[in-house]
Every structure is written in structure tokens, then in C-alpha cells.
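Complex shown without one protein chain; remaining protein chains in place.
Order of writing sets the chain letters: A, B and C. Residues in each chain are counted from 1.
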Amino acid sequence: MSEVHRFEPSRAQLAYTFGGREPVLRVRPGDIIEMSTEDCFGGVVRGVDDLPSVVCEFPYLNPVTGPFHVEGAEPGDTLAVHFVEIMPARDWAVSSTFPHFGALTSTHATATLQPPLEERVWRYDVDVAAGVVRYHARRSDLTVELPLDPMHGTVGVAPGAFEARVTLVPDVHGGNMDTPELRAGVTVYFGVHVSGALFAIGDGHARQGHGEVTGVAVEAAMRTTVVVDVIKGASTPWPRLESDTVLMSTGSARPLEDAYRISQHDLVLWTAELTGLDELDAYQLLGQAGEAAVANVCDPNYTMVAKVAKSYLGGSAGYGGVHANLRAAAGQYLARR
Amino acid sequence: MSEVHRFEPSRAQLAYTFGGREPVLRVRPGDIIEMSTEDCFGGVVRGVDDLPSVVCEFPYLNPVTGPFHVEGAEPGDTLAVHFVEIMPARDWAVSSTFPHFGALTSTHATATLQPPLEERVWRYDVDVAAGVVRYHARRSDLTVELPLDPMHGTVGVAPGAFEARVTLVPDVHGGNMDTPELRAGVTVYFGVHVSGALFAIGDGHARQGHGEVTGVAVEAAMRTTVVVDVIKGASTPWPRLESDTVLMSTGSARPLEDAYRISQHDLVLWTAELTGLDELDAYQLLGQAGEAAVANVCDPNYTMVAKVAKSYLGGSAGYGGVHANLRAAAGQYLARR
Amino acid sequence: MSEVHRFEPSRAQLAYTFGGREPVLRVRPGDIIEMSTEDCFGGVVRGVDDLPSVVCEFPYLNPVTGPFHVEGAEPGDTLAVHFVEIMPARDWAVSSTFPHFGALTSTHATATLQPPLEERVWRYDVDVAAGVVRYHARRSDLTVELPLDPMHGTVGVAPGAFEARVTLVPDVHGGNMDTPELRAGVTVYFGVHVSGALFAIGDGHARQGHGEVTGVAVEAAMRTTVVVDVIKGASTPWPRLESDTVLMSTGSARPLEDAYRISQHDLVLWTAELTGLDELDAYQLLGQAGEAAVANVCDPNYTMVAKVAKSYLGGSAGYGGVHANLRAAAGQYLARR
Partner (left out) sequence: MSEVHRFEPSRAQLAYTFGGREPVLRVRPGDIIEMSTEDCFGGVVRGVDDLPSVVCEFPYLNPVTGPFHVEGAEPGDTLAVHFVEIMPARDWAVSSTFPHFGALTSTHATATLQPPLEERVWRYDVDVAAGVVRYHARRSDLTVELPLDPMHGTVGVAPGAFEARVTLVPDVHGGNMDTPELRAGVTVYFGVHVSGALFAIGDGHARQGHGEVTGVAVEAAMRTTVVVDVIKGASTPWPRLESDTVLMSTGSARPLEDAYRISQHDLVLWTAELTGLDELDAYQLLGQAGEAAVANVCDPNYTMVAKVAKSYLGGSAGYGGVHANLRAAAGQYLARR
């Protein structure tokens, strides 16, 4: 019988790495977890005068809620995390520039001798009822309403090889992938590297542009519900996503073409496996039917998402239909609530 | 009074560079040109046994129709080319792998010691009435219908600085950008580098996936109609596109993040100019409202497209409404025809 | 009074991460440590039939000796590690290709659909007396003598921000930089991230080409002696090296130009600090006087080294002459031995 857990971390319980942490909760496949997550600034940037470089203290950035231990998840298995609901916890959210961070600035890696861009904060209204966030220009009067589209920038499992990675980094274990594709209704699959998988979630965005070009999205604390499952003996080389209509593979690397290569390569192999096509025939099909969604072009690794409609693959579902099962469980939970 | 021209090049009239060619036709702003274009293989790959590396002769690849001289277009101006119609000329199209070309293979630049991937050709059915192209696997029986979505991979003007560039290369002058955003109903803007602009068009695709991951789309000869205009004194640093609903900037470079940077940077500046936002406010707005469409990740330069809905910019149109005017002219032409 | 320590790790004591490990030894500034290090294969590749992918077990690759806790080293300080001696421990060494690793092959990041290169092992003779290593071709009879030039590919400290990183990765904390510049007579400086610094050393190479193009050098177990010091209150953003004649900054990143940028940028700032030049004057001087040594173009981050002769900087030494002091201490130790 599946259980519903609730976990609301104290400030001291927030995690800043994937790996190297004890689990905050043990759950079983099929269980539901209702949790709260803080925004990437830990909630301390509350208005336009709260400059992140002043009010935040490195390395206490991008906190995640977790890690959660999933019973039965062992190295070589796949963990499925289905996002039932991602709901903004406040009626405001913030964004900013941040010195030497973002795509249109020099950074610590793309090092130049120029001074950094001005650090500036924008505070957005979050209007859940209207389904919008409201941008207010800082140097003029323009206000723009943009669709609310809640997502989590950061979700991952503990990495293998005894590693612990800061939550700002996306890699094989997931992490700070910052893809707007990761919204409610989507299942994320991770290869399991340590016993219990130890997944964690954070970095909610009320919405985000493609590539997170400024380095910071519309950052929002969230109330989020997931349901989990374990697929025994199924390997997942890079995080994959599945919605009702599409299959997605991710890749996180630099330069950006390598993130693209990894994601497309994984989707070719996944397509071949699901359809019985040989690799070259699958490559050709994706060459014409495939999409590429830009996730982030600002984090320590860039992230790209390869997508294909299931309808082009004869309706193939990943992992023998896990997504549909979790979707059904989510529906029952929402109906009961 | 605007004129309707028709130009169907003989094989000898096809061009293989932007720049270094005499114009095939002189037209005036407001004129309409009906033209035919060959596919990227010059039409010699007709079935699965026609291996491109055997039947094509370098450098006679990716022929373009043109160049067309537009009266009054001078360096410092902007040329607008509105695509009225892009119609497949045949009921078939082809795609292939090609040795050392594509994103999931080593190439002449990403040089490795591995042998190239197998060269294989796929022939697609093009069913204009049904609005589909039909993929047939080569090593199994799978057939997949994909939406017909005709576009031109290659469109550009003569480069400046006395250069001539092969049509396979995308750069500041346009060229082989290979973006599926370049479909009928869209206006493309180019900075003019030489007197008359000397634009040319080729490389029709019945459809294309994001990034053209195999290096080759569903390659099709086209019957294409454009209407042109010149915007005096308006500079355009990189090719821009405009549809009824979105503004787009392109960037072509390696690595892929630089193509992303160029396109997003141009769209920030364009947005600031159209809305009166300061640069940082425009950057923030695009950071949340902007999109990034992957064009090609296989050509000598990679191409990215930055997009933003005009509705988020208060309905701003580019270049004082040129697109709407050309759209109207296209409508009248289609109605008369 | 400085102490001489000896540490020869058992197999179980070898470390596979920087960070996340308890120190094996505590030393004080000025102390000397004589240690043994295993080769990158942990010594299990002993002949041409020992294929690494068969005889090695992931993640037990690239073991390091340490970590060593240096008393008084605190975050914000700089650790200096001077290499007194690096001596091959055996009369043989090995190299190999490794599937999906190296610069002239596709990799897990530069993912292609091609099969990997053949995995092949070469066993070298190490002739310390003659000062050479001897290459033997595998598919023909050619033998080539190359100068013995012992170095350590991997040396680093524990990273900050609660991270633990596999020893295969070079980054801000050092790690698998794989630069031939790191030979006996050289001092390496690291920013300290955790109390005690926790440095470790491994991955000896009897010699290495620029970029480690095959992914694997002439891998050798070593008997290595270092002397350490702590520079209180001096920050070091990226590992730096100093010999009697040159100052060097390192950068580790992808793409390779970012590794170049980081290293040159750091050397510009260091030069400005040592000479009193303003940044642009220092940039100009390095533009003409500076060198760039390619370290690795195969690891998860690539590493470049920026170099400048001290003679061009008026004989400036780094960190107030720490290198000369350690060099003198090394000389006394060697004389006494």
C-alpha cells in the first residue's frame, strides 16, 4: 500500500550537494512525497535592494530538499520521479543578474579583463489564479505578463564514484539541468549510483526562458508533490524525461554541442531500442522528427534536451509504461485530496 | 508598380558561392520573384543506391538560385526577403548520412581516427495533398508519416570585404543557416554588403529536425516565391526573421554557445531598441520570455535562433512594419494568382 | 624543526577522490614527505595483454597517495608543494588506448555512433641510468628512445563547498591536470578550501606528450619526495607553478579556449601584482612574452598552462620567495640523504 509523506525542511536541513549527505526520509516505490523547496537564493533575496552577492553566502546557494532514500533502488537500476504538482509557495518571485554568471557576460571560465555587468534584481508578481508572472522593468515603466509555467531547475540523485557535487552543477546524476521541460505531469528517470538513489529537488522557477540566458530564472519557492518508482535492472545513462506525448533525453556538458550530442545520441539509442530500428535508421528518423530544447547555457555544464513525439515511434512508451502508471497514481492522489 | 519575375535556372546557372557571381536578374523593391531551386545534391541523388559521395562532385554541392540584384540596396541598408510560398517540386525527397558530416560522427574538424559511419540514403515520399512526408526504414519495415513543413536551408546575400563563401557555410551574410523557422510567411532581413545585395536561395527541405543531427534534411527541389524590399539606412548585424507573431535573431558560429550568444545578444539589442528598455532590463525580459531554436549543429558554423513573441514586446514589429507590408503584398499576389 | 615523513600506502589506503577522505598523515609547514604512488591503473596493467577495460574496475582508477593534512592551512591560505624528486619505481611503464577516451576518438561527451578505437597496450622500458624510456611499436618492429622526464599528472587539494571529486578531473582544486611542467624542481601553489588543505598526489608519468593526445601517458609508479609550506592569507584562484626560471598559471575547463583564457587571465593578474603594471600593460607584455603549454586535451576538463620567464618581470618571484626557500630546503635534504 503506497504512503503519502510530507517533508518540509528546516533551514538547517537544506542540502547543497548531491552525494555526501544522509537521507532525510526513507520511502518506498509507489510512495508520494509532498515537500516544500526554497528558491535558489534560499529565500533571502526578497526585493530589488537585496543584491545576491551581498545577501547570499557561498556555498549556501541553490538549496535542495532531500535527499530521499528509495527502498530497493540499487546501482544499475533506474529511479523514476513523477512530478504530480509544482505550485509556487509565495505571491512573488525574484530574478537578477549576478557578477560573472550568465550567457551574455564573461564568467570565471570564459575569463576576460572586463568588469562584470551591473548586478540588478527584478521582483516578479506571481499570480497563480491568473496563471501569470508579472515582469516590471527597473529603468522604465514597462510591465509584461508572462505565462506562469512552474518547473524545477534542480533535481538529481547522488553521483557514483564516491563523489559529492554542488547543486549548481548538472551532470550524469542530473542536478542543475534547468530545463523548462521538467514541469508537472512529467516523469524523470535517473540511473541509480548508490543504494537508495538519494534524490533531491530544488530551484523552482515560476518560468524560465530557453538557456536561462541571464543565469537566473523567475526564482520561486515551491510546494511540490512527486510519486516515485524503481525499475530494477534498467540502466539509464543520462537523465531522461517522459510526458504523455514525448520522450526526452538530456545531456549536460561543455561546449554546448557536446550537450546536444549526448542528448541526441541517447535518444537515438533509446529510439532504436523501443522501435527495433537499427541505429542508423533511428538516427535518420530523429534527424527529421527530432527536436532539441535548450535548457541552460549558463551553468558549469550546459544542458540540452532531445525530444521526439511518441506518436512518431508507434506510440512507444519508455520503461514498459512506468510513466502511465505513475500518471494514474498521481491522478488518484489528486482526486482524493 | 511592382513586377512579377520568374526565374528557372539552367544547371549551368546554379551558383555555389555567395559573392563572386554576376546577378542572374535585376529586380526592384516590391517585386515578386517566382523561382525554382534544386535540392542540396543538385537532384542527382534519386534513390537509395545513389550514394552522395559517389554521384555528387565537390564543390558542386548545395546549389542556390540567384544571385538577384535588388535595385537601391547599398551597403548599410537592410534587405527584406519575404517568403510567399515554398512548394515541393517533386513527389519525393531524399536524405542520407554522408562520411564525416553530421553531429553524431567525427568530422574533418572534430577529427578522430575512427572510420566514418556507413553512408546510407533514405528516399521519402512527399505527399503535398496529405501534408506529410513518409519515412521508410532501410533495415526494417517501419514507415512513419511526418508533417510536411517546407523551408529553405540556405538563403543569403553576398558577403562584404571582397569575400566569396561556399553555400555550405552560414555566417553574417546568411547562407546555410538550416533553420526550420525559415518557412513561408516569414520575412528574413539581411544587412547589405555590396551594391544590389545579391541574394540567392536554395537547399529546400520538406522538413528538418532541430539541429539537422544527421547533417542532411529531407532534401527537396522547390518552387518558391518571394517578395523583396529594401530598408534604407537600417543596419542588420546578423540575419533576422519575423513572422506574424515572433521576432527572431540568428547567430552562426562555433562552438554552439557562441551561436547562442550572438543570437540572444542581437535580440536583446533589438528588443531594447523596439521597447525603449535599457539593455539590462531587455536582457532580463528575454531571460524569462525568450526562446532558443536550434537550427543546425552540423555545418561549418552552427546556427541558433533567438525568438521572442511580439506580444511580450507590446506588439512591436521590426523595421517599422515592413513584414506586415510584405505579407499584404504576398496576400494580394496569392489572391490574384 | 622540520621533519621527514615516509608514507607508503597499502592498496586499501589509496584514494580515488579529492575531498571526502580522512587524512593519512598530518604534517607541518617545512616538513618533507617521502611517498610512493601507484600508476593510473593501480599497477594491474603489466603487459600488452592486460587490457585496462578488462583488468581495471571503475571507479578504482587513478589512485592517489594521501590526503595529507598540513597544519595551519586554512581556507583563504595558499599551500605550496615543492617537488624534490620524482623517481620511477619500476623498470617498466605502460600506456594504452582506452575505449572512448583520448583526443582523437569520440568520447562519452563528444558522443558519436561510431565504434570505439581498438584498445591496445604498449609496454615501455624505463631506463633511469640512460635517462630514457623505450617505445616498442606493436604492429611493426620500430623501437624509439625518448627522454625520461618524470612528472605527476594528478596533484591537488580537497575542493570546497562540501564537494568530493574523482581524481580523473582537474579543476580549481588541481587534480588531474596532466601537465609535463609538473616535474621535480617545481613548486605548485593551491588555494586552500578546507582546514589542513588535504593534498594528495598520484598518476606518475615517465614522460608525456603535449595534450596527452591518446588519453594515456607513459604511466609509472613513482617514489616521490615533496616539501610543503603554507602561505597565510594569500589566495590562489587556480593552481600555479613556479620553477627557478618561470611563473605559471593553470586553467582547467572546456572548451579548450576557456582553459587557455583562465590560465592567461590569472597570469595577467599575477604579473600585474608582481610588477606594478596596470592590467592592460601586463596583458600587452604577456601577449608578446608569454607562453602557453598544452597540458591535457582528454580529461573531463582540459588543462592549459600559461608561462612567463621571471627575467621578463624583473626577476619577480611568486609569494615573496617561497619557491627559493623550498628549493633550498630540498637541496639540504638531498645533500644529507
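One rule holds in what follows: a contact is a pair of C-beta atoms (placed from the backbone, for glycine too) under 8 Å apart; a residue touches a chain by one contact, two chains touch by 3 or more.
Computed from a predicted structure; not experimentally measured.
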{"item": "Contact with the hidden chain (one of A:106, A:154, A:208 or A:296)", "value": "A:106"}
{"item": "Omitted-chain contact residue, chosen from B:165, B:240 or B:307", "value": "B:165"}
{"item": "Given B:253, B:292, B:308 or B:322, the one touching the chain that is not displayed", "value": "B:253"}
{"item": "Touching the absent chain when the full complex is considered, from C:45, C:126, C:192 or C:268", "value": "C:268"}
{"item": "For chain C, the residues touching the chain missing from this view", "value": "95, 97, 102-104, 117-118, 120, 122, 133, 135, 137-140, 142, 144, 146, 207-218, 254-257, 260-261, 264-265, 268, 275-278, 280-281, 283-292, 294, 297, 302, 304, 312, 314"}
{"item": "Touch residues of chain B, complete complex, unshown partner", "value": "16-17, 19-20, 58-59, 108-113, 160-166, 251, 253-255, 258, 261-262, 265-266, 268, 279-280, 283"}
{"item": "For chain A, the residues touching the chain missing from this view", "value": "104-106, 110-117, 255"}
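As a working rule, only the chains that are shown with their structure count from here on.
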{"item": "Separation of mean Cα positions, chain C and chain B [Å, integer]", "value": "48"}
{"item": "Euclidean distance of C-alpha centroids - chain A vs chain C, Å", "value": "35"}
{"item": "Gap in Å, rounded to a whole number, between the CA centres of chain B and chain A", "value": "33"}
{"item": "Residue numbers of chain C (touch at least two other chains)", "value": "110-113, 255"}
